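Down below is the structure, laid out as structure tokens.
Only a portion of the chains appears, each positioned as in the full assembly.
Letters A and B mark the chains in the order given here, with residues in each chain numbered from 1 onward.
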Amino acid sequence: MQPHPTPMAQFLDEFDASLLEGSVPLRVFNDPEILDGELERIFTRAWVFIGHESEIPARGDYVQRRIGRDPFVLVRSDDGEVRVLFDACRHRGAMVCRAERGNAALFRCPYHGWTYKNTGEFAGAPFFRAAYGSELDKSEWGLYAAPHTEILHGFVFASLDPDAPTLEEYLGDMKWYLDLLWGQCKDGWEVIGDPQRFVVEADWKSGADNFCGDDYHTFYLHRSTIEIGVMDGVKRGDSTENLQGYHVQAGNGHAISHFLVPPEVPGPRFWGYPPEVAERFTPDKLGQERYELAKHSIGSVGTVFPNFSFLAFPLRHSRKEGPVSTMVIRCFQPRGPAEMEIWAWVICPKGTPEEYRRKTYRTSMGTFSAGGTFEQDDSEPWIAQARTAGTAYGRKLGMELNYKMGLKGAASATRVDDFAGPGVAFYPVLEDGVHRGFHRRWVQFMREGGYPSAMTPEQQNASAGEARSNGDG
Amino acid sequence: MSAPADSHLLTRVPSGSADYWRCVDFLVDEAAALDDNRMDDWLAMLHPEIDYRAPIRITRERAAGAGFSEEGYHFFEDLDSLSIRIDRLATDYAWAEDPPSRTRRFVTNFRVFECERAGDLRVHSNLLLYRERLDDPRPLVMSAERRDDLRDLDGGLRLLRRWVLLDHGLLNTANLAVFF
């Protein structure tokens, strides 16, 4: 009678063990009990992306955001601090923020008029003294705020768990890569326009897992786009030539797939930005070595556990012009079992000339958005995954998915030590270790108990790494 | 650049006039081409200089207006990029629309105006898009006002400019793989 006879703890043990064999139980992509656990144990504990400072440039600027399914307000308070406030009035729980974007000195709850400063502090209530006398300590009745909020290169992250480590600790070696991407521009980065948001009837992990580095899908799922020449330098057919990139497990479940041009390719690349934008990059911030790496970087895609992803590649949304660099970020937000909400932003270096700014925006949206030539196909298999994950037969079979690429033996991906960045790196990208690492961290978060301890890149890679050293690497 | 304002400053083309019917026929024929998946027919209805946009919309307070993003667009296309999309659909791997969804475009509430440039016509219309995918019996219904400029070319009207003003914030759809 029980759809899930396995108690959750045992399920997690088995899952963890099965990861060593490159297996992930299909069921995790559609299960109400697992979603409840995720909301409780992942989304109220992990550091999650909230938005970018450039979305709220002035004091009082705010935008509505979500952590998991919960409503929050990202606001630049009058004291200049950026805060992440839980949008639930302390009086009777109505929501105090009504618009998705705006500027406000005060948030006034429509129900009874309790009022909060844009710092979240309680500011007043109608008939306050007559109603509450002196018993109500105003300092205790401000909006709840995320216990931790930190900003990295303008990207605002928050954690709802008082016990969370610092963002830097949480990011582990992934910070090095976020620095690589976003820490070298003179004036930082900015969001163009407003985020696009759309609902997909699939599990949020389908998106987050994919962006860990599912380069393997690019050549088939996105074949229509490649066939018509949207992605330069990618050839069709059964060739590994196109897969010259690195998979990095950066610890704590984070992963990045990073593509370099061979040293012999002339000219700086900076993910395809043309000179007038590339000049925003400077070695002054992180040093010459990292700057050189950026210079040779042509593409990146990655996921910061649990649900923040990014992608940067030069692409075409035109037959007349050459590839245009794109840089997009994503939040894969759970909405329900087999339902997520995708938030999609386009970003560019601050100071990008207007013409190229528009060009990168059009190309980014033209390829990676709900209507993008690339991304419109991504939701198809994700929806299907959720559907098969919900089957009775899949449960009866105990169906396990194949995450075995690069796990053992003779496959082409090999652990390499010569990659410039930290973490455990493989070359080329034909390997599933980045995905296995994501799920290992997921298991760790889902367990009962205190805040998950740090997971080193070696631990994250445990199975694959060991396996590789037994193989011929 | 923002959407063309409700065109009250322009001269209204009388409903029932020849130009009115040319506009109505154009939009009705266009809807049929799209619903029938005759993408090449649709492409032939576009002006070479077409400017096709669907701004992102967010929920703003009443005082702040309709909530269309100043810089954010779901679609921001020209003929070059639209033809890429259509070529893509013609491959065997355009999964989001293969099998194609079953669509129906209901075009109503026509209002026709003379554009600033003589001969060009501006048409406001409402678009209800009904869409079904695969074996999902729950339809996807989308709604928009469209503000189009039509221009004569080679003896027929062509779509010169389109603003699709969607009545959607958070989109109720896994993809925007169809045209509006």
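Note that in this section contacts are C-beta pairs under 8 Å (C-beta built on N, C-alpha and C of every residue); 3 or more make two chains touch, one makes a residue touch a chain.
Please read these numbers as outputs of a predicted model, since none were measured by experiment.
Student: Assuming the shown chains are one of each kind, how would you write the subunit formula for the complete complex in this file?
Tutor: Composition of the full complex, by label: A x3, B x3.
We take it that only the chains that are shown with their structure count from here on.
Student: Please tell me the distance, in whole Å, between the geometric centres of subunit A and subunit B computed from their C-alpha atoms.
Tutor: 32
Student: In their complex, what parts of subunit B are in touch with subunit A?
Tutor: 56, 58-61, 64, 67, 69-77, 80-81, 83-85, 87-89, 91-97, 169-177
Student: Applying the document's contact rule, which stretches of subunit A touch subunit B when the two form their complex?
Tutor: 98-102, 192-202, 220-225, 227-228, 230, 316-320, 341, 361-362, 365-366, 369-371, 373, 375-377, 379-381, 383
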